[in-house]
Each structure stands twice: as C-alpha cells, then as structure tokens.
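My structure is below; once you've seen it, I'll send some questions.
Just one protein chain is left out here, and the rest sit where they should.
Right after this comes chain A.
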C-alpha cells in the first residue's frame, strides 16, 4: 500500500509520514480507517518497526492520526487536519512564490493569476 523510494535520502520515517499524509489528503485513507499495524507494515516493507512507530507517533502529534489504546492507529476526523492541509499548501506555495519573485514576477501579476483561477480559466501566462 505504501511504496518508498530507497534512493530518496530523506529519513524513512519522514518519507512514510509524507506518503500517509498524501493518502489522507487525497482521501484514499478515509476518516476512522485503521492503518496497517506496525508489525504488518514492518514485515511488508522490511522497515525497522521502531521507524514505523515513530512515523505514526509523529502523525498523531500533528493531528493526522489518532490512536485507540492498543488497537492501533486511525485516520483523524477532517476538522482536525484541515488547518494542516492549508499550512502544508502554504509552504509549497511559498516555495513557488519565492522562485517567482526571483524571476521578477510582480504582485499584480500574481493577483491576476488568482483572478484567472477564480474565473475558472487556467492560463499559464
């Protein structure tokens, strides 16, 4: 269910967190759905179980998952992670924006892009 890239140099628990977040945001994993157990995922992906435990714990801390005592981890209700989604987008957006500013794109142009999107005509320039 999760494919990790062995050539990616990011720590495995971070890769795992990103994958799970993606699946939650894309609603492939739905609210209250149970995630595979640490044991099973470790066996399936051949990853240190402590690494998976860590990824799950971090996701719980960030509000994407909740744990029911000893029953495992579940996807948290939408309201809990809606803000997170916006925050996530913000960082991605800022990254692109920084590049755009370097290239000399003005505030007006960006505002214009915004209007275009709102009107539903997605033009690239």
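Keep this in mind: contacts are C-beta pairs under 8 Å (C-beta built on N, C-alpha and C of every residue); 3 or more make two chains touch, one makes a residue touch a chain; residues count from 1.
Definition applied: contacts and distances are computed from a predicted model.
Hidden chain, UniProt protein name from the list "Group 1 truncated hemoglobin", "Cytochrome c-type biogenesis protein", "ABC-2 type transport system ATP-binding protein" or "Transporter": "ABC-2 type transport system ATP-binding protein". For chain A, the list of residues touching the undisplayed chain reads 6, 9-14, 38-39, 42-43, 46-51, 54.
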